[in-house]
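All protein chains but one are shown in place.
And now, chain A:
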């Protein structure tokens, strides 16, 4: 039986409901939190409902099953525009959103990172800004998110057991004087919350078949539905948000599974479509009153797109590693995540174990490459260890999501164009990370080192950023848009800066905080 079979339903003309667009880390969590307060919620999810039993231990087949493959276009000087011109991001189109695919790393943004402008100062070419909320404001919600998600090494949850890839990282880290452990992961290290312990399948990116990894798919969404205050509508692709003469949003227009246009009235709308679709939707909702798109009085909708400084280091050894066995990312070094401009860049980065199966290793090792160096790496596949570098990416106004009016989706809507140029700070940080990663692996006997360029982005943030002043961003510290009081941004689009850490824990924490705030505003009759 599908989780939606006996759920409470709401009529399309019911204008008392909150409509949440997207069911991932932001939308799924927000919807459950609202439903727990007794607030009626309709969740519109573009993707289909897959259960854990549907997940595939097959990289390409799973990609076809889960990835958001609707067309996007790219421009700018970043390498992805050449390697994967129609796939700038690797995110999920399914119930649960990208929490189906994520690796589970759950790190808090550091206090100084919430004050990036204050701590780093003005950086040429960057559009740095302090968040309108600080670490202390979010700390209680981080506590709640870690509790709910069962993050290891918090709340008495023991660390996950290290796999082979971790053993290589740990020993190299020790040689470099780095602290290293199996990380703060939202993956059960023992049975917990009705979900199994991690079985070390190594298919974290393909959907966790045992449910050991937290995903809204089998936590927040069924819990929300169980309250009787939430309706989940899969395969509901939102086209635009409508408003009344007072400028308040009133309805959401979407295409259902059969391609028929539907209109759901709403008391309040929360957008959580990931940082590409969220601004696209606001821009596609332009009207006479809001000719530049909804909530875009500042002109900042779509701008400051950040995708994290990323890159990978793979190394080969005389002895076998079999890195693909076991939890993909349970191995983290945070020592380079500090702000230390003496390294030649502001902000910092994390080093996290990563492995790809043979098919994806071929696809992503060096896109476009051929010949003996490329094949020499794959010849050593089972003797290979790997890590991902993920660090702060500076906001730039010109890195942005715009509408591409020359390319439309199957509903005739302009697709998102992703424009991105690397900032010199990102390049300096990536080079530093490559060097440190290589040195780490060489210290334990690496033969060949492969510096691997960024994959299609899994971390997409910014584009509707929070700001103290309306002219600097799109929403306030609660995700409420500056221009439209009953329109909220509820995903990573809110991020004022990217910080170094994997974004999901912060998205969930912000959603819990936002739900509390929306509940208060509704009780006070303000929205």
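Convention: contacts are C-beta pairs under 8 Å (C-beta built on N, C-alpha and C of every residue); 3 or more make two chains touch, one makes a residue touch a chain; residues count from 1.
Note that contacts and distances are computed from a predicted model.
This complex has a chain not shown, and the name its UniProt record holds, of "Tat (Twin-arginine translocation) pathway signal sequence", "3-oxoacid CoA-transferase subunit B", "Heme exporter protein B" or "Two component transcriptional regulator, LuxR family", is "Tat (Twin-arginine translocation) pathway signal sequence".
Between the chain not shown and the residues A:47, A:202 or A:279, the one that touches is A:202. The chain that is not drawn here is touched, among residues A:90, A:305, A:324 or A:388, by A:324. Taking the complete complex into account, A:162 is the one of A:132, A:162, A:391 or A:477 that touches the chain left out. Where chain A meets the chain that is not shown, the touching residues are 57-60, 152-153, 158-164, 166-168, 170-171, 179-182, 189-191, 197-203, 209-210, 317, 319-322, 324-326, 330, 357-359, 361-363, 368, 370-372, 374-375, 378-379, 381-382, 444.
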